[in-house]
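One structure is given here, and the rest of the page talks about it.
Excluded from the complex is one protein chain; the other protein chains are retained at their positions.
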Amino acid sequence: MTDAALTTAQSAKARARSESEARLKRRYRAEARFVFYGRAAIVLALAFLVLLLGRIGLQGYSTFTDYRVSLPVQVSADRVDMADLAGSNFNLMVAESALALLGETDDPYGEASGEMMAILSADLGFQVLDRLREDPALVGQTITVQGPMKANASLYYKGQISRDTEVGGRLLSDRQLDWLDELRERDLVSGGFNWTFLTRSDSTEPEQAGVWGAVVGSAMMLFVTAMLAAPIGVLAATYLEEFAPKNRWTDIIEVNINNLAAVPSIIYGLLGLAVFINWLAVPRSSPLLGGLVLALMALPTIIIATRSALRAVPPSIREAALAVGASRTQTVFHHVLPLAMPGMMTGVILSLAHALGETAPLLMIGMVSFVPGVPETLTSAATVLPVQIFIWENASERAFHERTAAAIIVLLVFMVLMNLVAVLVRRRFERRW
Amino acid sequence: MNEHIVKAYEDELNMLTAECARMGGLTEAAVADALEAVVRRDQQMADSVVARDERLDVLQADIERKEIRMIALRQPLANDLRRTVAAMKIANNLERVGDLAKNIAKRTIVIIDSDPMVPLTRSIERMGRLVVTRLKEVLDAYTASDLERAMSVWSRDDEVDEHYNSLFRELLTYMMGDPRTITACAHLLFVAKNLERIGDHATNIAEIIHYEITGDEAIATARPKTDALQRP
Partner (left out) sequence: MTPMSNLGASLQMTAQRDDALASAGTSRAAAGKVSASEVSVFYGEKQALFDVSLDMPDRMVTALIGPSGCGKSTFLRCINRMNDTIPGARVEGKIVIDGEDVNDRKVDPVLLRARVGMVFQKPNPFPKSIFENVAYGPRIHGFADNKSELADIVESSLKRAGLWKEVADRLQAPGTSLSGGQQQRLVIARAIAVSPEVILMDEPCSALDPIATAKIEELIDDLRSQYCIVIVTHSMAQAARVSQRTAFFHMGAVVEAGATDEIFTNPRDTRTQDYITGRFG
């Protein structure tokens, strides 16, 4: 071989090496790009999450504090008609006492007392009424009642209504603001955790409205859903996966179950309306009805999740059980189901969590009504958290808007708790060794 | 026969057989040369046979080593196993044949010192030729995997025995006639005995070939045995 040939061979080799190096670099760059895109996507998703939670949190957190006033009320005998106790105007009595406390007197047209009533909750009047019912001897004495401020007053204390706003543009007059300042200076007003919001049900007065009724309603509805959807879904999936013959019919059923999982939830509401209310006459707006509809909606998801959990159980376990002479049922119930349990439970809990947040089908079956009490039975009228949020969002009072955000926070906490349970259940059952 | 999937295995097996055949060629030459040395009273040739025996020993050891390696690494089965075992056994037989040829060559030195005994030498030569032919034929049969040829050698086992028996009687007659020839005759008797044993080894090899090809070991006992000691 000549030197020239040698050098061409060498240069060809060098060229090949530099080409392969370039290719290698390109490959690493492509990988780096992909990693960057992935991270960017995650950062974006996290940013949206933070934005969402932050907004809700900022809007809703103030709901969890409220201001309560304690007032001595002069129960003058001439104002109380013992024969018709509830007919007496206790609110006016409270307002006048408050005015008296602040050293003012009502004007003949009752404007001052009217403005005072607009910053003190009607709850104070009801408390006076209740006390008198218990002990009529209190008439003529001075009793101290403690109760919430009207929502607008609370908003002023929280700084959401400012004196700087034009009088026409704000909900409180200068006089009312003066009184509020005065009350606060005299230490008659105290701020604290808003238990009312967590322990009361819906009300037309924002300061008295709470989510407890909706929480109980949601829990009852979820109970119905879980009791129906979980066993039916798990058993149906088990039958389809382990026992049903694989033929055209089971294929059709499988396709349909998959399709049902994708059906818009409002359709289930229509179905509930037609079948459960019109045909089976289930009481409308009840947790039972909501539970039935949501169970229908959750079934396909539970079936799909359970089937994939069953499919994830290694066939060797089935063979092992069959080979020692276990019947098919024994194989499934002794070995396959326990192994599929974590996956199944996760699927069930997640689809229940999904059902918990569902609003659309419930609107169709009349759960969108104003329900001031806590539901006592499965058939009594109830509201649920997402619907409560929907109702409050539509309300006109400004104080309801912060309650909307607060209710969302409660709903989210509820969901986080359910997810936590899902994780714990998974841990508990996942003794796969 | 199909090739082995593992090419190296195929090559090793073939090499083993080839080496065995090569050793066969060398052995055959050693026997022929030893016979030549006795017949022609050729001291030089005798020395060369003695010298070449070492090479046979080395070859045999080499084949055995490869054999063990093969069994350890390849685990031959069925016909491969038979082929491997056959190669080892044949190498053993050939090594013995080589020793016998060396023994014949060594006796040449004594035989050369005595007076030539022409008729006896001719008988030895005839017997030797027969033995060499049998050895050659059986080795050819091995190389060609020719069962028929191997069996024809095996079935003609008596011929050598008959030669040996007559040579034995001839030698006895000689020794009784002239006691001075006893030393040379005794050595010639050993040469004859050695040739007879070489013949037996050829028969053994035929049997090994039979086993290698058919897998049937039963033939070892089927052969009609004739022994010089039984018919003096």
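In this document, chain identifiers A and B correspond to the written order of the chains, with residue numbering beginning at 1 in each.
Note that in this section contacts are C-beta pairs under 8 Å (C-beta built on N, C-alpha and C of every residue); 3 or more make two chains touch, one makes a residue touch a chain.
In this text, all values refer to a predicted model and were calculated from it rather than measured experimentally.
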Candidate in contact with the missing chain, chosen from A:K158, A:R184 or A:H335: A:H335
Selected from B:E28, B:E137 or B:D200 as touching the chain missing from the view: B:D200
Residue among B:E64, B:D80 or B:E159 touching the omitted chain: B:D80
On chain A, residues whose C-beta touches the chain left out of the figure: 245-246, 314, 316-327, 330, 334-335, 339, 431-433
Hidden partner interface residues of chain B, rising order: 1-6, 9, 75-82, 89, 200, 204, 207-208, 214-218, 220-221
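Here is the rule we use: only the chains that are shown with their structure count from here on.
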Chain A and chain B: spacing of chain centres that average the CA atoms, whole Å: 102
